[in-house]
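Omission of a single protein chain aside, the complex is shown with its protein chains in their original locations.
Which chain is which? They are A and B, in the order written, and residues in each are numbered from 1.
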Amino acid sequence: MSGFSVLLKKEWRENSRNFKVLWIPIAFIIFGILEPVTNHFLPEIMKSVGNMPEGADFQWPEFKGEDIFSSLLGQYQFIGILIIVLAFMGSISGERKNGTATLLYVRPLSYGHYFLSKWLVTNGVVLGSVWLGILAAWYYIEILFNHVDAWEVFAFIATYSIWIVFVVTVVLALSAWLPTGGAAGLAIFATLIFQIIDSLIGTYWTVSPWKVAIYATYWFQPNADMSDLWMSIIITVLFIIVLIIFGSSMAKRNASKTTV
Amino acid sequence: MSELATIPWNLIMPLLVLQLILMIVALVDVIRHQRTNGPFIMWIFIIVLGNLIGPIVYFIFGRRQA
């Protein structure tokens, strides 16, 4: 177990000294605040800038606080996930490529511990960022829109977190398997592009990790059917476990590809 | 312009502060580190002029690791 805590410490130092523990939360918080603020002030700003033809009375849709969570989710599902993929695509492949992994791999290392240490710290950074971002958005929603039930918000956050853990696990497993470029490409496909594919042709199935984010917003709808959500969560957790095992064994198999 | 005065700046302020922190951290890092992919003067421009995206793009693509 001593080896595991050493690796955890190493990962934490890496993420704090390359400022990831700072800039990723700030980025997610900024996006979290921007969503309610722009939605609230956009009508006024448009009016004051005065680009509208004289007499045109534009009817802006009346947003409720719950809708803002959904539109924030839309932001996170694109730019947030892009940040996660790009920030962590080289977590393992980068260490192999630049040769820093060599002095780890010559030691009696458990590759399970090696992968899990990265998985835990990366999830810590990313989940912390997502939570702070959503909480910041919630604060602004309470001020600028309406009161949203706390249990609904927490259920939303908890459900969305499972999807985020899935994304992190995909990125790390691919980084263990492929060189950084390939890992990034495939991770963007598996998390961003497959969402679209899943929403297009996935109407035939209702249980899928790629639907967990949408299902998270169901908590804001009083009469939504939650049965698909639970099955999707179970499937996602299974995917995560399989990907952790896959990532650990790929890290081990590819250890000989480290630059000596 | 009187409408702009009605915007509650105390709500907007945190956004500006966070963006400033992001920019300053990126600038301090790029100047202290001076090891970037591509010319580091270019990265200073990207960080300062790139708004919110500038510092993020620097942290993802500009910073040379290892």
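One rule holds for everything that comes next: a residue touches a chain if its C-beta (ideal position, glycine included) is under 8 Å from a C-beta of that chain, and two chains touch if they have at least 3 such contacts.
Convention: contacts and distances are computed from a predicted model.
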| item | value |
| --- | --- |
| Missing subunit (named according to UniProt) among the choices "Thiosulfate oxidation carrier protein SoxY", "Putative ABC transporter ATP-binding protein YxlF", "GntR family transcriptional regulator" or "C-type cytochrome" | "Putative ABC transporter ATP-binding protein YxlF" |
| Residue among A:74, A:99 or A:181 that touches the chain left out of view | A:99 |
| Given A:34, A:109 or A:192, the one touching the chain that is not displayed | A:109 |
| Hidden partner chain, residues of chain A it touches | 2-3, 6-7, 9-10, 13-14, 17-18, 98-100, 102-109, 255-256, 258-260 |
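Here is the rule we go by: only the chains that are shown with their structure count from here on.
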| item | value |
| --- | --- |
| Distance between chain centroids, defined by C-alpha means - chain A, chain B (Å) | 22 |
| Footprint of chain B on chain A - complex, ascending | 18-20, 22-23, 26-27, 29-30, 33-34, 37, 41, 44, 47-48, 83, 86-87, 90, 94, 98-100, 140, 143-144 |
| Residues of chain B touching chain A in the complex | 1, 3-4, 6-7, 11-12, 14-15, 18-19, 21-22, 25-26, 29, 52, 55-56, 59-61, 63, 65-66 |
